[in-house]
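To start, the structure under review is shown below, and the notes come after it.
Excluded from the complex is one protein chain; the other protein chains are retained at their positions.
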Amino acid sequence: MGKDVSDARTRILGLLRHALSNPQLRYPPPVAPPLPLAGRTPVTERSQENEEKASRFKVELEELHGTCEVAANPVEARMLAVQRVLAWSAEEGSLPGRDTESVWLLAWPEMDEAMPGLADALTTRGFELRHPTDMFQREDRSEMAEIRIGITSAYAAFAATGSLLLRSGPVHSRVVSLLPFHHLAVVPENVLWLNVESWLAHEQEQGTLPHVIRGCANLSLVSGPSKSADIESRLTLGVHGPRYLHVIIVPG
Amino acid sequence: MPVDVGADFKTRVKQAVTDPHLAETVTRATISLTLKKDQRYAELQGQRLRDETRQMKTYVLRHLPQLLEQFEQNVQMNGGQVHWAQDADEANRIICNLATQKDVRKVVKAKSMATEEIHLNQHLEAIGVECVETDLGEYIIQLAREMPSHIVAPVLHKSVDDISQLFAEKLDMPRTLDPQALCAKARSVLRREFLNADMGISGCNFAIADTGTVCIVTNEGNGRLVSTLPPIYVAVMGIEKLVPTVQDAFLQYQALARSATGQKVTVYLSMTNGPKQPEDVDGPREFHVVLLDNGRAQMLAEGYGEALMCIRCGACLNACPVYKQISGHGYGHTYSGPIGAVISPLLARDMAESKELPYASTLCGACRDACPVQIDLPGLLLALRQDLVERKAMPRLEKAGLRQYADIMQKTGSYVRMGGMARAGSRTLSRMSGGTIRMLPPPLHHWTKTRDMPPFARRSFRQQWAHRNRTGEWEKT
Partner (left out) sequence: MHRKTFASPPSKVALFVTCMVDMMYPQVGIATVELLERQGVEVVFPEGQTCCGQPAFNAGYHEEAVQMATHFLDVFCPLLEKGDIEAVVVPSGSCGAMTRHFYLSLLQDAGIRSYPARAEALAAVTFELTEFLVDVLKVQDLPCGYPGKVTYHACCHLLRELRVDRQPRQLLRQSGVNLVEMEGSAECCGFGGLFSVKNEPISTAMGKAKLQYVAGSGADVVAMCDVSCMTHVQGLMHRQQSRQRAMHIAELLNLRSGEVHDTRPTPSAPSSGAPPVGFSRRWQDIKVEDDHAR
C-alpha cells in the first residue's frame, strides 16, 4: 500500500472533518458545548461538612484493604514507621540481627526530610535505606527488585477515596512504591485534601494545574494495595504491585 | 467444551448454550458486577454523573480533529512521539518497525482492547518478538490460547478450577483452588518478565488533550510496571479516547471505575506525560503513542458516532441477557455484548460479514440503561439492521416475506382474510396435537423446537366485537 505516516494523519483528520461537516449527521449534534468546570457533580463527598480528613482517609483506605495510622506528633509518627518496618521484616523473616549484614529498604532519598530522623532510627536497627540511581543498569535493577519494603512520601492525598498522588521526579523514583511487597507511605497532613475535586479546584485557581500534571513524566494515583478479581470475581491481593500498603499521617 | 470463536455464529451460539456451566458462571459474575455498579451510582447523583459524562464525550466527538491535533502537539512537547495509523496494518507496522529498530526481544503488555482489535501479538510474534500479557486475566487467556470474553474481565467465563488446571499444565503448579495462590504464582512468573522486557505496550483508557497525558486504569499495578520498567513504552489508543481537560479525565475516571467494577476508585490511575526526565532514575527513555483510526472516522461519517463515546466499561455486557447466555465468545469478535454487536460490524471491512450480530439482541434496552454515557445501543442496532437491509445483505426470502406481510397489513380486508386462513391452518395443526401446536412449518419450525404455540382463536376479537355490537353481549364461545 505504501502509505506513509503523515499521510495517515492527513487522511484521518480529513475524514473526521468531512464527517463532522455533514449537517445531516446523526450524531453528534451541531452544537456541543463543553462541560463547564463549575457545578460538576461532587462524586466523592459525604454530606457532613468539615469532616475530619485524616480519619476519613483511614476509613476509606481500610475499606480498600490498606492500613493507616494517624500520628499525634512527628515523634510518634517516626516511631510508628519504625515499628511498621520491624513488623513487616519479621513477617518476611528478615529482621536484621546483631551480627548479620544490614537489611535493605527501598526509599526515596528525601525521606529523611519528610520524616526527620527516620534514616537514623532505621539504621540503628540494622536497616540500610537504598534508592535506585539508574534503573537501566542491570545491577541496580536486580538489586532493587529484591527489596521487600519501599518507603515514600506523597505529593498529595485524598481522604474521600483513600488515595495517594505520587509524582515522579529525580528523587521520587517510581519503582519504590511499585516493586516491593510492602509499601509504607508517610503523608504530611498538609497535603491531605478532602477529595480530588477540591485539590483540582485549588490548583486550577492557583494556575498551577498544568505544571503539576505535565511537569513530571508520570503521576500515579494509588488507592490501596494491588488487587484483582479476575478469578471468579474473588478478591486477590498483591497481584503485581504491593500486597500491603500502610499510610502514616503526620500532623502539621 | 469452550466456545470456538473461529466457528460461525450459529455454531458458537450452539456451543455456548449447550455448555453446562457457561451461562451460570457468566450470569453470576455479571449480576454481581451490575449490583456493585448500581450501588456506586446510587451513593451519588448518578443521573447527573451520567449526563455530565455524556455531555463531555459529545463535546469530544464534535471537536475531535482539534483535540487530536492539540493532544499530538502536547505529547511532542512532553518529549513523546505520536504515530497515526489508519488501519490495523498500519498500526502493526509502526509497532513492529519500532521493535525491529530497537532490537526488542520481549514485550510486556498491559490489558488493551485496541491491541486485541488489531491482533498485535500475532504480528509481533511473527517477527520473533515475544509478547507477554501481564493483566492476570489476560495472562490466563494467553496461557489458554483463547480470546478475552469480556471487555473488563477477560476470564469471566472461566472457573477457578479451569484456571487451576491450566496453571498445572502450563506452569507445573500443584493443583489448588485458592485464587490467592494462583495469583502469587502469576506474580512471580510475571515479575521476571517485567524486569527483562525491552518494551512495554498498553492501551489507553483516556488521554488528556490539554496536557498530552495518557491515562491507564488498573487494579493490579501491571499498567504502572509496563509504563515504568521497560526502556520503551508504547501506548495504543483509539482516536476517540480523548478528553479535553484534566478535570474531564477525572470525570471519566469516576464513570469508568464505578461502571466497570463498582469501585469508587481503582487501585491505580497511571498518567504518563512522556519519557523519563533527564534526572529521573526510572521510567521509559522513549514514549510513543499510536493513534488508531481503524474504521472509527468512517463510523462517525456513517452516522454511528454515538458508539464512539463508549468508555469500554463493560456495563452493557453485564446488563445484557443475551451476553449472559452466549458469553463474549459467542459474539466471536474482540468486542462483545451490545457495544460489540454495534461496533464489530462497523470495524470490519464489510459489515455484512458479521450481519448476525446486530440481530443478536431482543432490543430490550437494558444496555442503554446501564451505559454511563447513555449510548442508545438499541437505536444503533436498529440503524445497523436498516443499513444491512438497504445493502441487500439479508436473505431474499426474508425480504419477500416481510414485503408480503406489509402488503397484507396495509389493507384491512386482506388482513382479515389472512387471519381467517391462519386460523384454519393453525387450528388444523393444533387438532393434530391435542389443541396446542407442537410443530410448525418452516421458517416457524424454530419456534416449536422448544415452545408450544396456541392456534388462532376460533373467533377473533373483531368478530366478537361485531357480535356484541349486534346483540349487546359477547359471543359465547
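Worth pointing out:
Note that the chains take the letters A and B in the order they are written out, and that residue 1 is the start of every chain.
The working rule: contacts are C-beta pairs under 8 Å (C-beta built on N, C-alpha and C of every residue); 3 or more make two chains touch, one makes a residue touch a chain.
Everything numeric here is computed off the predicted structure, so don't read it as measured data.
Considering the whole complex, the hidden chain is in touch with B.
Contact with the chain that does not appear here is found for just one residue of B:155, B:366 or B:380, B:366.
When the omitted chain is restored, the residue from B:21, B:105 or B:399 that touches it is B:399. Although one chain is not shown, part of chain B still touches it, namely residues 13-14, 17, 23, 27, 321-322, 324-326, 358-366, 368-369, 382, 384-390, 394, 398-399, 402-403, 405-412, 415, 419, 422-423, 430, 434-436, 438, 443-444, 446-447, 449-457, 459-465, 474, 476-477.
Convention: only the chains that are shown with their structure count from here on.
Centroid to centroid, with C-alpha atoms defining each point, chain A and chain B lie 30 Å apart.
Across the interface of their complex, chain B is touched by residues 1, 3, 5-6, 8-9, 11-13, 15-20, 22, 25-35, 37, 40-44, 64, 131-136, 141-142, 145, 161-163, 168-170, 173-175, 178, 196-197, 200, 204, 209-210, 213-214, 216-242 of chain A. Looking at the complex, you find that chain B touches chain A at residues 25, 28-29, 32-33, 44-45, 48-49, 52, 55-56, 58-59, 61-65, 68-69, 74, 78, 83-86, 89-90, 94, 134-137, 140, 153-156, 158-160, 163, 179-180, 182-184, 186-187, 190-191, 194-195, 208, 210-213, 219-222, 224-225, 227-229, 231, 239, 244-248, 250-251, 254, 261, 264-277, 279-283, 285, 291, 293, 297-298, 300-301, 303-306, 383.
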